[in-house]
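Presenting chain A:
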Amino acid sequence: MSLNILAVDDSRTMRDMVRLALAAAGMTVTTADDGVHGLEVLEGMEPDAIISDINMPRLDGFGFIRAVREIDRMRATPILVLTTESAPELRARARDAGATGWIVKPFDPHKLVKTIQMVTG
Partner candidate 1 sequence: MSTDPMAEIRASFFIECEELMESLQDALVILDEDGGDSETINVVFRAVHSIKGGAGAFGFDDLVAFAHRFETVLDQLRAGKLELTSDATKLFIQGADLLHDHIRAAQSDSAPPAGAEDVLKALEALMGDAAPEEDEAVDFTPATLGFSLDLPGLDDEPQLPVELPVWRIGFRPRAELYASGNEAVLILRALAALGETRVDCHVPDDLALSADTAEQPQLGWTVRLEGEMTEADIREVFDFVTDVCDLAITQDQPAAGEPVPFDHPVAEAAMTEPPAIENASPLRLDSGSIVAAANEDVPAVAAGAAPPDPATRNRAARPESEPAAATVRVDLERVDRLVNLVGELVINQAMLAQSVTEAGMGENPSVMNGLEEFMMLTRDIQDGVMMIRAQPVKPLFQRMARIIREASAAVGKEVRLRTEGEATEVDKTVIERLADPLTHMIRNSVDHGIETPDVRQAAGKAAEGVITLSASHRAGRVLIEVADDGAGINRPRVREIAVSKGLIPADAQLTDAEIDNLLFLPGFSTARQISALSGRGVGMDVVKSAITVLGGRVTISSAAGVGTKFSISLPLTLAVLDGMVVRVADETLVVPLSSIVETATLSPGDVRRIGRSTEVLHIRGDFVPLFDLGVQLGFRRAPASADESIVILTTQEDGSRAALIVDQIMEQRQVVIKGLNRNYGPIPGVAAATILGDGQVALILDPSDLTHPTAPEGEDEIALAG
Partner candidate 2 sequence: MTENTQNAAQEIELLAFRLGEQEYCVDIMSVREIRGWSRATPLPFSPGHVKGVINLRGTVLPVIDLAVRLGMPPIEGDERNVIIVVSVNGQTAGLLVDAVSDILSVARADLQPPPDLTADKESNCISALTLVDNRLIRMLQLDTVLPTQQNDTAA
């Protein structure tokens, strides 16, 4: 069964990229423009994994991930942070918020697919 992925990024280009990469691997991608939008979308879906940007208006990636972890049915949903920043303190903050893992942009589509397959089992 195809995996359902939610991609949250304020950059349309990145959303399109993620969609293209994952769709090619047979995954179904839903997108959201920022954290607030992402939470709205989550009210109507239960993704197998979430990919989130960090720098976003309204609600950034940290806040979004924290909020997702508050939702009972999504406490164990893998959440991957897609970011250009690889600084250790950002990783720590993402982890504190509840992120499962991270992918440093610009991503390699193969690696993205592999990583999602790994965290979703």
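Just so we're on the same page, a contact is a pair of C-beta atoms (placed from the backbone, for glycine too) under 8 Å apart; a residue touches a chain by one contact, two chains touch by 3 or more; residues count from 1.
How were these picked? Simply put, all candidates are chains of the complex that A comes from, given by their letters.
All values derive from a computational prediction rather than experimental measurement.
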Candidate from 1 or 2 that touches chain A, complex-wide: 1
Interface residues, chain A side, partner candidate 1 - complex: 1-2, 4, 10-14, 16-17, 20-21, 24-26, 28-32, 37, 40-41, 44-48, 55-57, 69, 72-73, 75-79, 84, 86-87, 91-92, 95, 98-102, 105-111, 113-114, 117-119, 121
